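Apart from one protein chain that is not included, each protein chain of the complex appears where it belongs.
Chain IDs A and B follow the sequence of writing; residue 1 opens each chain.
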Amino acid sequence: MTDLTKMKVAEARDALRKGDVTSVQLTESLLSAIEGADALNAYVHKTPEIALDQAKAADARIQAGDAPDMCGIPMGIKDLFCTKGVPSQAASRILEGFKPEYESTVTTKLFDAGTVMLGKLNMDEFAMGSSNETSCYGDAVNPWRRGNDDALLTPGGSSGGSAAAVAADLCLAATGTDTGGSIRQPAAFTGITGIKPTYGRCSRWGIVAFASSLDQAGPMTKDVRDAAIVLEAMCGQDAKDSTSADLPVPNFEAMLTGDIRGKVIGIPKEYRLDGMPAEIEKLWADGIAMLKAAGAEIRDISLPHTKYALPTYYVIAPAEASSNLARYDGVRYGHRAKLAQGDGITEMYEKTRAEGFGHEVQRRVMVGTYVLSAGFYDAYYNRARKVRTLIKKDFEDVFAAGVDAILTPATPSAAFGLGEMTEADPVQMYLNDVFTVTVNLAGLPGISVPTGVDAQGLPLGLQLIGRPWEEGDLLNTAYALEQAAGFVSKPTKWW
Amino acid sequence: MLDLSFEPPKPKVIAGAKYDWELVIGMEVHAQVASQAKLFSGASTQFGAEPNANVAFVDAAMPGMLPVINEYCVEQAVRTGLGLKAQINLKSAFDRKNYFYPDLPQGYQISQLYEPIVGEGEVIVDMEPGVARLVRIERIHIEQDAGKSIHDMDPAMSFVDLNRTGVALMEIVSRPDIRGPEEAAAYVTKLRQILRYLGTCDGNMQNGNLRADVNVSVCRPGQYEKYQETQDFSHLGTRCEIKNMNSMRFIQLAIDYEARRQIAILESGGTVDQETRLYDADKNETRSMRSKEEAHDYRYFPDPDLLPLEIEQAWVDDIAASLPELPDEKKARFVKDFGLSEYDANVLTADTQNASYFEAVVADAGDGKLSANWVINELFGRLKKEDHDITESPVTPAQLAGIIKLIKSDAISGKIAKDLFEIVYTEGGDPEAIVEERGMKQVTDTGAIEAAVDEIIAANPAQVEKAKQNPKLAGWFVGQVMKATGGKANPKAVNELVARKLAE
């Protein structure tokens, strides 16, 4: 029998339906792979019993013949999703011991479709980070290495555990969330595909909030077809999320024709950064050539406010986070600090939050508090909201001019080493999001597709940005790019 | 429309040691919206449940929970705005007010700072017949209530109950148009009355469903007029806000205390600090909550979990079309249609139940004035004795109308009517049947009355002589006749006969 763990979602679906394999078999082989992969620290709460129960139920359903695409497909779930009765900590000490009494809408949809949950995946604390180094569970590790160098690399962040698990075949697909690039950057760092849909496509209900106006869930998968299948199962209108869109969900997979003739692909000049590594330059140029060869029209475009996207993001996201994270106060759930004699409620708050939040989270909560505080609201927060309007308008203008999708690099570099950025100031780390963050600010769909490797053999990805609500068309362009790039490299197992 | 005209009352003047001072008062009234479920969750608003029983996960601010607005609460706010003749904003938005408190699970209150749903309106505050003050409403916004912290169940701990968390409130903000403690209470009374008419708030102050923050400042006579001309607040004194008042009496006491405190500071050359104060009913004083104040920086910003609230004019028009008749209109109609005094009309329109009871009586019995008299003096008086309200009245409008009709047809006298009322009140029954069965009918047979008059005149010659000198003494004969007939004689007939006989 072939190695079941290497299966893709589409393959597994077809094999399950044909009866070539059962969900229990798939699940068991993945569970044993997970057992052997602790070195990657991808799974932080394993749920083998739940997985096997779900797999059995899925097999019965498949036998009965009414199985949706995701039925029996084993997935990993980012720790940011609240899963009923299962620890859901957002990789934070402040949610120590928290087991929600409810199930997020996205996982509910997946489970209703028969998806199997293997466990909860590592991430940056409250999704704040680009390297998975802010997790209370410790770093997740990239299964890729620089040639024979055994230095451990970051899988990226914040969905680092999800990326590592998919790349290392510890699940067929994983859920991720993306506030500034948290799906696309780790996907690029690990040679997998990750799509952040249009803001409002996936319900945010039951996903621990980081920055409400930017957060979106999406799938992280082994290829574009899988992304289409899993996304379709995850998204859809939800009465419990006031910002979820009341739009029908198309059959994304059916839209993967690979035909992009006549499509207009925009190449934004502002993404050509000073000092951009030659490898990234080349990757981008190759991608352009591939799309052109596939029949697309390549057009140079300008997104003039791109430069201001990161500073805008680093006002809006911390501001919203400072408020969203106020609820972690030690009163109703999670960690509460041990108090000294005479400590009152204020000390309880201050000690609980100092102990419960890691350094990066504390920093962002305080920056957010500062930019919203009396006297600074207009200078920072309101100004950032105005710049955000301009950034969105940049995109609207090019789409109105006929551009169908925009091609950019996904990241400014390949995966870096764990610990390499520790000494750098936080702003250096924030630059990781430079290509991805505009997409969140404009609420657009964006997908990262692996298209090449760097000199050390590490994967690199390109990003495609689509029109709002046109994930199907975006996936199709990504599919064409994937076909042309023919990226098939896998990390060599060392763990 | 309203056709009552009124004079504005004089502002309250307090004589300080050196000068006279006037009061300037503005109010923020928090009215709990009458609804089944909370503003952003499906949990019940019912009062008195087990602790933390009426709590949805979003109310407890569990991670990942999101608010979805209760449309009826919006409708109620719009209805309230329309009832206060206010501008309805078709676009409003929700902001987060950030602060830490154990009974505020989210760490922020969802409110409307920048774009409230209701803009400027007005309330006519009745002081006495012919005297009323127009108080301008600045805005009404919708917001979440907080939970309840209980501090006296344990020596070291406070206990938190989230049942109230997330219940919808309307914050009704007035302009500083109130000029004295009595006016402040009258304003709250009138506002409460309007809300109850509209059905948008039950007005229960004891349960905290209606409570007020009172802003008090003092100024020298003449300054307020300058403010009115220019709307420039610098003409007014520095204000202090007294938080969370839920009794009309305490509102008045607190304002009076606070005004005198400020006057004492100003007259001794000091300055009043703008601050939040708490009224201590036991000591009848206000004290500073400065400790709570110092770190406050609410960091308002638009709630990213909610989109702007856009409503349609047609929907507002539908709500407007369904508004009930409001107190001012009803009062004017009672005065005009039933010939009532403004005082009586006020009493009868104090709440809708009183008013509809009266209207049912008058529709059946006719005679507005007589019906008003009976409802106010007899029925309300009797109910008050037993601490009942109109909904608990054992006498139905039909029964009361029956009594009034018997009076009008001269079937019973006013005195007998009171006895009859008492019987109906305590025993029930059809008034007309009771009158028949118990022989309470008035004697209108002049022959029988004349006989009784003759008899009394014959038996009291000395009195007759005196009465001839002084016709006012005729009343004594009338009383004797009534006594002799067991009160059933028609008093009008008795009067006439006595007068005629004495004149003979």
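Throughout what follows, a residue touches a chain if its C-beta (ideal position, glycine included) is under 8 Å from a C-beta of that chain, and two chains touch if they have at least 3 such contacts.
In the analysis below, contacts and distances are computed from a predicted model.
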Going by UniProt, what is the name of the one chain that was not included in the view, given "Protein-export membrane protein SecF", "Aspartyl/glutamyl-tRNA(Asn/Gln) amidotransferase subunit C", "Lysozyme" or "Transmembrane anti-sigma factor"?
"Aspartyl/glutamyl-tRNA(Asn/Gln) amidotransferase subunit C"
For the chain that's not shown, point to the residue among A:E35, A:D112, A:D259 or A:D343 touching it.
A:D343
Just to verify: which one of B:E71, B:E225, B:E437 or B:D454 makes contact with the chain not shown?
B:E71
Across B:V24, B:A37, B:I88 or B:I449, the one contacting the chain not displayed is B:A37
Using the touch definition up top, pick the residue from B:E22, B:D126, B:D145 or B:D161 that touches the left-out chain.
B:D161
If I consider the whole complex, including the chain that's not displayed, which of A:A39, A:A151, A:L390 or A:A455 touches that chain?
A:L390
Residues of subunit A in contact with the chain that isn't shown?
97-101, 198-200, 213, 239, 241-246, 305, 307-308, 310-312, 314-315, 322, 326, 329-336, 339, 343-351, 353-354, 357, 362-363, 365-367, 369-371, 373, 379-380, 382-390, 392, 425-427, 430, 441-443, 468
Hey, which subunit B residues sit against the chain that's not shown?
35-37, 41-44, 50-57, 60, 68-74, 93, 100-102, 149-151, 153-162, 278, 289, 292, 295, 297, 299, 302, 304, 306-310
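Here is the rule we use: only the chains that are shown with their structure count from here on.
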How about subunit B: which of its residues touch subunit A in the complex?
57, 60-69, 96, 98, 100, 102, 105-108, 158, 160, 297, 299-301, 304-307
Contact residues on subunit A for subunit B in the complex?
81-82, 88, 90, 95, 98, 100-102, 104, 204-209, 211-213, 239-243, 319-320, 322-323, 325-327, 329, 331-333, 345, 349, 369, 372-374, 377, 381
